[in-house]
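Below is a structure I'd like to ask you about.
The complex is shown incomplete by one protein chain, all other protein chains being positioned as in the whole.
Up next is chain A:
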């Protein structure tokens, strides 16, 4: 039975408001986010992440290259490029030179300048140029089959082409890592719903969305609708809040420490109320009170003195990965996706999600333009397993798409909207992977 049609086709008057006992359905749940828990050592630099990333992807890409170009071309390191115009394959990290990219160095020198620079939110310029860098060197890329505005810094790929006399590499074809092979999806016979939302923005001073939040709370608690509808509600097995709890990701607002402090209680109460009726996974967002660097650690328990009393209250990391009833869910609070849109001409968040899935890279522009913990041993943002649900929070509007991979992968892509702005949440039915939005206003 479908949620939506149920809502529309509620045509059995009479017994719908009878009271009867309903228990919340449960589904098996495993938190798979261990790899996002990083210890911080700030004597380290960012080079290690890139190296680890390149290493991982070299292993991923080599077999793919063999397959794609059927062993016809040698895979070389840039330092082995001795012959000009010799067609070969090079694996490396892409880097975009962007003159509009904000630079702290420029800002520091601009402080002394008199004319203020206009604030920008989009940093693409026609003069942007692309280089590929392997462990040791970089080379400038040209060629029509790689559109600089459709990619971003930090993506690892294999390129086919040749170096010319001037030391510029002409790209003839590109091999992306592509979406991983997916574990077979489990068969779930009953409707089991997961609600994903983001951007509660509780530290905001304009409270018009608080009412919507209460509606939501009542709805999840089963305080609305017919008995049948309530039964349907009981099939919501999990609520994931994908960041933006205290403040959403919108660019303009400067977050005030005092606002956060004064809203802490409200956030705790809300989390407690929600946890009381459904298992809740609470992810932090880039403006929430935890470190700014990705991967973000879960919220600190001291912020939730009430909510932590509930076992169903689950503070999780950002990015977040979990297994719900055998379905792998992976997502971020949206900062990496937003950042990609800032530095490319990609402007549709679902498209960006798809891209990152095919790049196997949750957050390619991290650490270049997204703050990042200087990890040493591995790159936490690599997508190791193909998820069944892949989401990103704090988007402008709800959007979803079923990604169907070449190897038969089915991935439900969800752009989870900012609740504060849209009063909308996303609902996924684990049984058939269908996804809807629901507005509370």
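Note that a contact is a pair of C-beta atoms (placed from the backbone, for glycine too) under 8 Å apart; a residue touches a chain by one contact, two chains touch by 3 or more; residues count from 1.
Simple rule for what comes next: contacts and distances are computed from a predicted model.
Hidden from the displayed complex is a chain whose UniProt protein name, among "E2 ubiquitin-conjugating enzyme", "RNase III domain-containing protein", "39S ribosomal protein L13, mitochondrial" or "DNA polymerase", is "DNA polymerase". Only one of the listed residues, A:54, A:272, A:329 or A:426, touches the absent chain: A:54.
The chain omitted from view is touched by exactly one of A:72, A:106, A:345 or A:397, namely A:106.
The chain not shown here is touched by just one of A:191, A:232, A:368 or A:418, and that residue is A:368. Looking at A:151, A:264, A:341 or A:428, the residue that reaches the missing chain in the full complex is A:264. Summarising the interface, chain A meets the missing chain with residues 37, 40-43, 45-47, 50-51, 54, 78-82, 93, 95, 103-106, 108-109, 111-112, 114, 133-140, 163, 166-169, 257, 260-261, 264, 268, 289-293, 297-303, 305, 308, 315, 367-369, 371-372, 374.
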